[in-house]
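Removed: one protein chain of the complex. Kept in place: all other protein chains.
After this line comes subunit A, so read on.
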Amino acid sequence: MRVVVAEDSTILREGLVELLTLRGHEVVDAVKDAEALQAAVRGHRPDVSIVDIRMPPTHTDEGLRAAIALRQETPGCAILLFSQYVETKYAADLLADRAGGVGYLLKDRVAEVSDFLDALRRVAGGETVLDPEVVSQLFASTRKTDALGALTAREREVLGLMAEGRSNTAIAGALFLSPGSVEKYVTSLFGKLGLPPSEGDNRRVLAVLRYLDS
């Protein structure tokens, strides 16, 4: 994959570049602020960008705003946001365009190198990947809503893994279920969330968004 890295911490930026290069990816540019990120993405058209949320000058949400701006220019422009904290609000802002190809992970996740690279690959492939932490925060904040109340514990688990960007097969592996029963849970929770089968929509993304909106 051709990757752009935007991270203001030198240690992490160099660490990421080293890691990606070691695993056979091409880091086309590594920058330390949001402005340089926008220029790099426009110039290199990478497969995916890894973007730190907090960058100079204000160290608040520069990365997020740059990501949203880039995706407005180029819908589906793949971006993995990378942060030391997760904020549900940021996830909601990022997913608002519903175009897919976004991810939001805690920086800790990079410790599991293969999982991290897998998530990066899925974002590059247009999927949506949310950190389990984001997902559990979403569940915590929406516990009282009717939509969630209707779901069984198992269905919630399945939805959580779905939000992390896992396929049905991967979910089945994680929960020690047969792919067939995962399929059943997914269909049931789509029903409970009021998502009828349709050609144009990715119901998996919509299911996650249903929580973000509530």
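Quick notes
Keep in mind that, in the parts below, a contact is a pair of C-beta atoms (placed from the backbone, for glycine too) under 8 Å apart; a residue touches a chain by one contact, two chains touch by 3 or more; residues count from 1.
Here, contacts and distances are computed from a predicted model.
Candidate names were "Urea ABC transporter ATP-binding subunit UrtE", "histidine kinase", "Asp-tRNA(Asn)/Glu-tRNA(Gln) amidotransferase GatCAB subunit A" or "Multiple sugar transport system permease protein", and the UniProt protein name of the unshown chain is "histidine kinase".
Looking at A:16, A:34 or A:135, the residue that reaches the missing chain in the full complex is A:16. Note on the undisplayed chain: of the listed residues A:54, A:122 or A:192, the one touching it is A:54. Residues of subunit A that touch the chain left out of view are 8-9, 11-12, 15-16, 19, 22, 54, 59, 84, 107-108, 110-114, 116.
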